[in-house]
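The other protein chains are all here in position, but one chain of the complex has been omitted.
Right, subunit A next:
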């Protein structure tokens, strides 16, 4: 999509329709949610009239007066006799009659899926259990697969279950998902280890740190993660994560008291704990600039420890120092000495971006002008010089471009009789210059 087309603009600008009033039609649903209607105090008699239908719990027990003919797969459901579950709406009565039968794995999972009575206990041998699992998997119903897996988890040894899951990818995924849901972290880690999926295991373990609020415990936990079998890259990042938090805890302990002058002048808005690295660097450039490299809180130390790129470092330091209006510090960020001892300004980021940042921090005109002048690309330099009214730079650039016409145009924009006006006048009358137009 290209940007605004002129004919469109005309409509937008001349649009008279925005002032229309509209009736606010409350949608019924909003009302519904916040329903504050008075409640009728009529209590209706409890007459559940579908008592002809045999009530069966989802796990298979018939409920009510009948005795339990068998144990269902989940013992946890056996004490449901006092209250009744209603059968499913769509369940025809006849379906519940023959739950005593000796169902095949197919029939069993089919019944499970339909929410009818079933039993898993009759699948005793390993072979039977695996047949049942494979049948459940072929149906793709996660609920049924999970139900079978829970039965297997209870009735098989860990080693055997893991071994069999290794050759059953789909069942394995469901098992992993189940363990995650249930928060069985230890078993999960064991499983991952057994599967040789060590990187997954490591990440899974690492993820736990998100649930730890206390920073000391979080740090110790991250430290314990360092020995996990991460991929090479991830290992480095986790190491950095740990080191960063360790640093932040030290810095926080010192800075919380806020004794130094700078903390009184610019009180901290929040603690530095758990902030990203670049935020920490910014903080350090703001509150701890100029500290020797040996101190943990110094920008130089952070830069070195975390291998921060020059570009990132300069950007962050620039932001922090400009915010404090320390133009001297800003200056020295870009100063480099060449072999003759002359200082020259050099930047890993374009000077136009430096100008942007300075301008956002209300840098004074002469500071701004200095950096605008350093922009290499004449077009870019011109546009920023015009934007920030650095007349001299505009004039010099047009002169360099030998663009007499533009210079004349620009003369119209400066004040009559001003220093700039005279300068342009001199230039356009200068016959020495070989203007291109």
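FYI, contacts are C-beta pairs under 8 Å (C-beta built on N, C-alpha and C of every residue); 3 or more make two chains touch, one makes a residue touch a chain; residues count from 1.
The rule is simple: contacts and distances are computed from a predicted model.
Leaving aside the chains on screen, match the unshown one to its UniProt name from "Vacuolar protein sorting-associated protein 33A", "Globin domain-containing protein", "NUP43 protein" or "Phosphatidylinositol glycan anchor biosynthesis, class T".
Going by UniProt, the chain not displayed is called "Vacuolar protein sorting-associated protein 33A".
Hey, which of A:353, A:389 or A:404 is the one touching the hidden chain?
Considering the complete complex, A:353 is the one touching the chain left out.
Among A:241, A:381 or A:399, which one is in touch with the chain left out?
Looking across A:241, A:381 or A:399, the contact with the absent chain belongs to A:241.
Pick out which of A:118, A:206, A:221 or A:398 touches the chain that's been left out of the picture.
A:206
Hey, which of A:147, A:228 or A:385 is the one touching the hidden chain?
Of the candidates A:147, A:228 or A:385, A:147 is in touch with the missing chain.
Which of A:174, A:219, A:247 or A:381 touches the chain that is not shown?
Only one of A:174, A:219, A:247 or A:381 touches the chain omitted from view, namely A:174.
Which subunit A residues would touch the chain omitted from the figure, given the whole complex?
Counting only subunit A, the missing chain is touched by 1-5, 7-8, 11-12, 15, 17-24, 27-35, 37, 39-48, 50, 58-59, 74, 76-77, 79-80, 82-86, 88-89, 110, 115, 138-143, 146-147, 150, 169-170, 173-174, 176-178, 181-182, 203, 206-207, 209-210, 233-234, 237-238, 240-241, 244, 274-278, 306, 308, 311-312, 315, 353.
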